[in-house]
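Just one protein chain is left out here, and the rest sit where they should.
== chain A ==
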Amino acid sequence: MSFKTMDYMKLRRFFFTLSSILVILGIVSLFVFKMNLGIDFSSGTRVDIRADHSISINKVSQVMEDLGYTPERPTLSGNNNNFASVNLNEVLTKEQVNTLQNKVQDEFGIKPSVSTVDPTVGRELAKNAFWAVLISSLFIIIYVTIRFEFLQGLTAILALLHDAFFIITVFSLLHIEINIVFIAAVLTIIGYSINDTIVTFDRIRENMKRHKKIRSFDELKEIVNKSIQQTIVRSINTVLTVLLPVIALLIFGSPSIRTFTIAMFIGLIAGTYSSIFIASPLWAVLKYRHIEKQNKKKKVQPQQS
């Protein structure tokens, strides 16, 4: 069975269950493991160290302790383990930043990147991120409702919230630290996921026009199946072409944007999955319910008069 002949509607119960399980898993994970919030959302100092040779966590911790700080969550990355980042709970003053930069340069050869966040800013960033997600969702639902129909707008938003939440779930489970660029990734995925969903909806709209009236759920199922089958190659090829540079960035890119690329990677896969297996089948179920309701109304009304 290939993608072009698969019966997507038949598989809907399986994928609805799978996604429900993933969402529940995400909620549980958020309660148990919580999010690993970087200093951007709280406060403190983050030091990103790049060395001209491979380094060890012990060495990094040692340097921080020598300076009188308690290193929090030191992590190594980079292809030769020549990149490390470490958080400090203190918000360093400019003199302390300077001393730290010089010390790290002496030890590892390259002046590090140091950012400090005061609690007031952290709160503001988190607040802005929340509003950004909410407002863009709102505008997208309005746009889709105008161009398509409300039910499609609703399912598209459900699908994209599913994707955004899936990224959050993975980050929570793997305990990857999130920073402000993570928000940019989630917002991009929101834009991408909706893009993907719309291409399928667009085809459904086109195929619906050829059918004057939907009489049975089977008919609707067939239209949705056909639409997905017709757009699946595009969906897969598109996600592949976007995934190619993301994978290249993951492997060769600067560890400074790793959070971003990991989020993009997960989000792209989730976005394609949800637009194929969740959005359109879910729309079909909701749509048929809506049609049935209207049919009943029509049947009832003549009897009354």
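We take it that a residue touches a chain if its C-beta (ideal position, glycine included) is under 8 Å from a C-beta of that chain, and two chains touch if they have at least 3 such contacts; residues count from 1.
We adopt the following convention: contacts and distances are computed from a predicted model.
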{"item": "Among \"Thiazole synthase\", \"Transporter\", \"Protein translocase subunit SecD\" or \"NADH-quinone oxidoreductase subunit J\", UniProt-listed name of the chain not shown", "value": "\"Protein translocase subunit SecD\""}
{"item": "Contact residue for the chain not shown (choose from A:181, A:208 or A:269)", "value": "A:181"}
{"item": "Residues belonging to chain A that touch the chain removed from view", "value": "48, 50, 93-94, 97-98, 101, 105, 110-118, 120-121, 125, 128-129, 131-132, 135-136, 139-140, 143-144, 147, 180-181, 183-184, 187-188, 190-192, 194-196, 198-199, 202-203, 206, 230-231, 233-234, 237-238, 240-249, 251-254, 256-257, 260-261, 264"}
